[in-house]
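What follows is a single structure, written as C-alpha cells, with notes after it.
A single protein chain has been removed from this complex, and every other one stays in its place.
Note that the chains are named A, B, C, D and E in the order they appear, and that numbering of residues resets to 1 at the start of each chain.
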Amino acid sequence: MMICTALVFFMHLGFAFLEIGLTRQKNTINILFKNIFIITIGLLLYYLVGFNLMYPGEFNGYLGSIVPGIAPPENGMTPDYASGGYTWWTDFLFQGMFAATAATIVSGAVAERIKIGPFMIFTIIYVGLIYPIAGSWKWGGGFLDELGFYDFAGSTLVHSVGGWAALVAVCALGPRIGKFKDGKPQAIPGHSIPLATAGVLILWLGWFGFNGGSVLSADPELTSLTLVTTCLAAAAGGVVAALVSFLKFKNLDLTMFLNGILGGLVGITAGADVMTPESAILIGAIAGALIVFAVSFIDRLRLDDPVGAIAVHLVCGMWGTLAVGIFSTNPDHTLYAQFIGVLCYAAICLVSAFLIFFVMKKTVGIRVSEKEELEGLDAHEHGMDAYPDFRLNEH
Amino acid sequence: MMICTALVFFMHLGFAFLEIGLTRQKNTINILFKNIFIITIGLLLYYLVGFNLMYPGEFNGYLGSIVPGIAPPENGMTPDYASGGYTWWTDFLFQGMFAATAATIVSGAVAERIKIGPFMIFTIIYVGLIYPIAGSWKWGGGFLDELGFYDFAGSTLVHSVGGWAALVAVCALGPRIGKFKDGKPQAIPGHSIPLATAGVLILWLGWFGFNGGSVLSADPELTSLTLVTTCLAAAAGGVVAALVSFLKFKNLDLTMFLNGILGGLVGITAGADVMTPESAILIGAIAGALIVFAVSFIDRLRLDDPVGAIAVHLVCGMWGTLAVGIFSTNPDHTLYAQFIGVLCYAAICLVSAFLIFFVMKKTVGIRVSEKEELEGLDAHEHGMDAYPDFRLNEH
Amino acid sequence: MMICTALVFFMHLGFAFLEIGLTRQKNTINILFKNIFIITIGLLLYYLVGFNLMYPGEFNGYLGSIVPGIAPPENGMTPDYASGGYTWWTDFLFQGMFAATAATIVSGAVAERIKIGPFMIFTIIYVGLIYPIAGSWKWGGGFLDELGFYDFAGSTLVHSVGGWAALVAVCALGPRIGKFKDGKPQAIPGHSIPLATAGVLILWLGWFGFNGGSVLSADPELTSLTLVTTCLAAAAGGVVAALVSFLKFKNLDLTMFLNGILGGLVGITAGADVMTPESAILIGAIAGALIVFAVSFIDRLRLDDPVGAIAVHLVCGMWGTLAVGIFSTNPDHTLYAQFIGVLCYAAICLVSAFLIFFVMKKTVGIRVSEKEELEGLDAHEHGMDAYPDFRLNEH
Amino acid sequence: MKKIEAIIRKSKYSAVKEALHEVGVNFFSYWDVTGIGNEKEGHVYRGISYSTSDIQRRFLSIVVNDDFEEATIEAILKAASTGEVGDGKIFVSDIKECYRIRTGEKGGETLR
Amino acid sequence: MKKIEAIIRKSKYSAVKEALHEVGVNFFSYWDVTGIGNEKEGHVYRGISYSTSDIQRRFLSIVVNDDFEEATIEAILKAASTGEVGDGKIFVSDIKECYRIRTGEKGGETLR
Partner (left out) sequence: MKKIEAIIRKSKYSAVKEALHEVGVNFFSYWDVTGIGNEKEGHVYRGISYSTSDIQRRFLSIVVNDDFEEATIEAILKAASTGEVGDGKIFVSDIKECYRIRTGEKGGETLR
C-alpha cells in the first residue's frame, strides 16, 4: 500500500513529461512549474482541509468534526485502522497523491496560454474544496454511494472531475494563436516525443499503484486481478487507437498510440476489480477507438486541448464509468446508477469550474498577452529557458 | 511479487531510452513506436496464447488443454495457487511482462533500417509462438527441465532467445548505410547519451523486479541474496568494462560502462539465486570484459548492431548460462546440462528467426529504401519529428 | 524493505538528472560517467570494506572482526537476522545504496571543472573509508549513539557528510571560469530544466524508500507516519522556497522550487519518525526558506556550487539535525546532543576531505586546464558528445 | 540579382512570411541567429538577475531579381516592425550568378 | 575571390562533400537552414494532416579563388541533384578580402 502511494506520486512525473512533451519548448518551464506547484500545494491543502472534507463520516469516531479544519485525528496511527490493512497515515497520503491529479489534468488542457497566477488560484479552490466535496459523495460514503454508484479508482471521481474542468477552462480561454486557421485545425507538434512516451509509460507504471492500491487491502486475489485488467485494457486501448488512426489517417501515429493507452487505463479505472479480463480488453479497445474520434471531434468543435486531456480523461472517464454498469461481474452495479453518478459529477464540476474561471476572467484575466504567448511563457513569466544550450526552432 | 511485475514493466522504458539514446534522432519515433507496439501486443498475445503454451503442464488441472486457445483458467484466482505465494493472475502478468522482452532486444539491433510492418509480423510470431514454446522446455517443465538445465530468470530463455534472433536479423538486414567504409567500421554516435544512461539505470531497477520476482516466492532469504548478487554483478560488469575499454582504447567510454553494467546483469540472471556474492562479482566482471571484446568483434564481422544487443544479450546470456555450471552452489547444476541448454535454444531460435526473416525478405522485403534510411524513418513511416523545436545535425 | 532498496538505488538516476540538468551540456557525459562510477564502485567498496567498518559491533556475533576485510558473514542469510524483519543481505544492499550518495553530492558541487581521475580517487577513499567510519559513530553503535545523538535516515550521516566534502572541494577547486565577473556572481544556466525537474521528482520518490526503509522494520504505523512527514516537509519546502524567491527576486524560479523540495526532504530526514506532521511542515518550510538565502549567500562568498549541493545537503542537513533537538516527540532527543553530533561530523569530514583534496591538489592537480574547461570536459576527457544530433549554443 | 538579408524578431516571422508571399516572393531560406544590439532581455536564474543583449532572432536570406528588390524590402519593413528597439535590420548586396541545382540552368529565371 | 553559397538537401550532403574534396575544395563551412520553396512535405500529428513547405536544408558557404569557381559549381550541381523539386540553389557573389586568423595574412592564398 505504501509502495502504491509511491507509484501514484510518481505519476506526477508522468503527467509532467507527457504535458511538456506534447507542447512547445517555449512553455516548458511554465508547465513544469505548474505541475510542481500542484503536487506540493495539493498535498498541503489535502492535509489542511481536503482529507477531512472527503472522508467525513469515516473519522467521526476519531475527530467528530466534518467541517474543514487543520486538526488531523490524534490517534490515527492505531495500526488496526482499516481492519489492519494500512494506517490512517497511509490512507491520507495515498488519497492526497490522488487529489492533485484533477488539477494536473486541467494543466495539460490549458497549457501554453493561461496566466500562471489565476491557474494557481483555480488549483487551490478546485483541489482544496471541490474535489474533496465531490469525492465525499461516493468515497466518503455520501448519497451516490448509497445509490449504488460504483467507481473503483476514479474514472469519474478523479478523471472526469479533472476532465470537466478542463473542458470549461478550454472554452473560457479560447484556442492558442495559430491553432485554427480559417476555421480549420492546425497541427502544433509537441517538442519532445521521447519525453511524452516516457510520460505515458510512467503513468502506466503509476496505474499499478493507482488501481492496485485502490483495492485498499492486501488481498492478493483481487489486487492481482485488478492489475491484469488494468494492463490488458491499456494494451488493448493502445493497439486499437493505433489501428484506428492508421485506418483513418494512413499514418502510424505514435501520439495516438500513447493516448489510446491512457484512454484504456482511464476507462478500466472505474471497474478494474469487477471485470473479467475479456471485458477489460473490450473496455480498453472501445476507449482506444473513442480517443481517436474524440480528439478529432474536439478539434472540430474548435476547442484547443494541446495534450488531449478532454478526450482521455473526460470521454474515457465517462465511458469507463458507464462500462461498469454494462460489464461488471457484480450484479448490483447498474447502468442507471452509473449514469446518475456521471450526471451529478458533471453538474458540480461544470458549475464550479465555470464560476471559478469566469469570475477570474472578468476580474484578473486568465490569458496571457499575445506577445507573451508568441514569445513563450517561460521568457515572460519565469525569465528562464528550458534548454539554453540548444538551438531552437520557434513556432 | 506484484511490485516486481511493475518494475519489470518499467524495464520497457529502460529499453526504449537505451535504444533511442544510442541511435540517431531521425529514427526516434520509429523506435518508440516499435517498443510501445511490442509491449502492448506482447501482453495481448501472451494472454491469448502465450501463457498456456508456456506453462502447459502447470495448468492441466485447471484447463486441461495445451493447444493455443483464448480460454484462460476459470478459477485461477484461487489464492492458494502456487502455495499461497501469489495468484495465477500475478503469475500471468509477471510472465507476460517478460514475454515482450525478447522482441525488444531484437528491436535495438535492427534499429534505423528495418521496415516497421515486417518487424510487427516478426514480433507477433516470435513473441506469440516461439518464445513461449521455447520457454516451456524449461520453465514449463519440458525436457530441458528434466535434464537438469538451470536458468533462473532467463539468461538463456529471455536474453539469448532475443539475442539469437537479433543476430539473424542483423545478418538478414545488412549494416546501416555508412556503417562500414572500405570495410572498416565507422562510428554512428547515438543522439542522447543522457537518455541512454537513464535507460540503463531504469533497466537495473527493473532487474530488482526481474531477478527478485523470479524467486517466485516471498522467501526473504533467497530474494535478498538474489538482489545482492544481481547488484554486485552489475557493478563489477560496469567497472571492468570501463577499465578494459580504457586500457584498450585510452578513453573513458560511458557507453561501454553502461553496456558492461547490462552485461553483468544479463550474466548473473541465469544463476542469481545459486551464487555466492564472490562468484557474482566474478561473473559480472567477466561479462564486463566480454562485452568490450564482443562489441569490437561484432564490428569486425561487419555486423551492425547499433545498441550492442548481441554483445549484451547473446554473448553475456550464454556466458551467464554456462557460468551456472561452473559457479553454482548447487551441485546438481552441471556445465554439461547448461551447454546442452544453450545449444537447444540456439537451434530453435536460429531456425525460427531465419525462417521468419528470410521468408519476409523474399516476399514483402524487410529493409526500407535508401532514401527513407537517409532521411530518417520518422519522416517516412510516421510523418512526424521527435524533436520539432530543436535544430538538428543530420548524419 | 527490498523495494525500498530499489527506490534508493533509483535515486542515483535522480541525482544524475538533477546534476546534468543544472549544468551545461558540454560536461554532461563527464557528470554521468562520474555518477555511474560512484554507484558501481561504491557498491563494490561497501562490499569489500564498508559494511563491516560501518556496523562493526552488530556483526560481532557473526564475524568477530572490526577491521576492514573482504569476509562477509557466512551465515547472514539466517532469516531471523534483525528480528525477522529483513535479512543481512537486504541490510547490506540497502546501506550500500546509501553509501555512494555522499560522493554523489560532491559530484554535483565540483561539476564542470574537476579532473575525473582525482575525483575517482576521492570517491574511493571517501566512500570506502571515511563514510563508513563516520557512520559507525552513530549507526554502528559508536560514541555518538551512546551520547543520545539522533539521526534517523542521515541528514547528518549522509547529507552533511557529503555537504562538508562538497564545501571543501569547492574551496579547493575555485569557481568555474566566468562564474564571477568583477566579483559579482554570474548566472550559468543549466542545460535541461526538464531533466532537472525529473531528477527532483525521482529523488522524492527515492525518499519514500530512503526514509521509509530506514524504519528498518515493516512496522506500518511508524513507516506510514514517516512517509507522511517526509512528503509534507518536501511540499512545504518547495512552496516556501518558491514564495521566498518570488518575494526576493520577483520571479517564479523553478530551480528554487526544486531546491526547496530537496531542502525539505533533507531537513526532515534526521527526524522523520519522531515528528508530528505539523512539525514536519514547519521544518520543511524553514528548510525551504534557508535554501534561498543559502544559495545567494554561497554565491556572495564567491563559492561556485553549480547545483546548490551545499545549500541543500549541508545547510538543510544541519538544520534538520538540530531540528530533531527542537521538535522531536521523543524527550530523549536534546539540542545539545544534536549539536555535538553536527560538530563531530563537521570535524571528521572537513579534516579528511581537506587532506584528500589538498594532497591531490599539490600532487596530481585537481582542476582541468582552461582549454578543457572552455571546450567542455566531454570532448577532452571522453572524446564524446552528449547530444551529437543537436545544434548547440556554447557558453 | 540581389540578396536581401533580414534579421527580424522570431515572433514576427509568420507576419513577414505572409507579407512576402503577398508580393510574390515565394522562395527564401531562414535560420536562427543570436543578435547583439541595443535590446536587452532580463533573466533570473537561481537568484541571480542578469540581462543579456544576446537575443535570438531569425535571419532570412532572400535572393530576388532586381525588379523585386523594392517590394520585398517594403514588405519586410512593414510586417516586421513593432516600433520598439530590437526590430532588426535589412542588408542588401549583389549576387553575381545563380543556379538551380535540379536542372543545372542559371540566371534570374531560376529565382521563381 | 568568390563566395559560393549552396542550399542543398541534407541527404545529399555527404555526396557533395566528397565531390568537393575531389575537385580540391577542402575548406568550407555549413549550417542547417529552413527553406521555403516549391517542395512540400506531408506530416500528420494527432489526426491533423498538414503539409509544410518549410523544409530543413543544408547551407554551404564556400569561399574560393576565382579559378576554382567553375569546378566548385560543377561539382555541386552534379552531386546534389536528384531531378526532383527541392534540389536547391547555388548563389555566387564577390568577396573583397579574406584573412587567415591564425597568421593574420590576407589574400587568396589563405584559401588553401
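Quick notes on this structure:
Quick note on the criterion: a residue touches a chain if its C-beta (ideal position, glycine included) is under 8 Å from a C-beta of that chain, and two chains touch if they have at least 3 such contacts.
Owing to the predicted nature of the structure, the values given are computational and were not obtained by experimental measurement.
Although it is left out of the displayed model, the omitted chain contacts the following shown chains in the full complex: B, C, D, E. Which of B:19, B:253, B:273 or B:389 touches the hidden chain is settled by the complete complex: it is B:253.
Among A:138, A:191, A:333 or A:391, only A:391 touches the chain left out of the display. Considering the complete assembly, subunit B touches the hidden chain via residues 185-189, 245, 248-251, 253, 255-256, 259, 292, 295-296, 299, 308, 393.
Mapped onto subunit C, the interface with the missing chain covers residues 178, 371, 374-375, 379, 382-385, 391-394.
Residues of subunit D that touch the chain left out of view are 2, 6-8, 31-38, 57, 59, 73, 76-77, 80-94.
Just so it is clear, only the chains that are shown with their structure count from here on.
Comparing the centres of all chains, each the average of its CA atoms, the largest separation from subunit B belongs to D.
Measuring from the averaged C-alpha position of subunit B to that of subunit E gives a distance of 44 Å. The residues of subunit E that reach two or more other chains are 31-32, 34, 43-45, listed in rising order. Shared contact sites, meaning residues of subunit B that touch two or more other chains, fall at 3, 192, 382-385, 387, 390-394.
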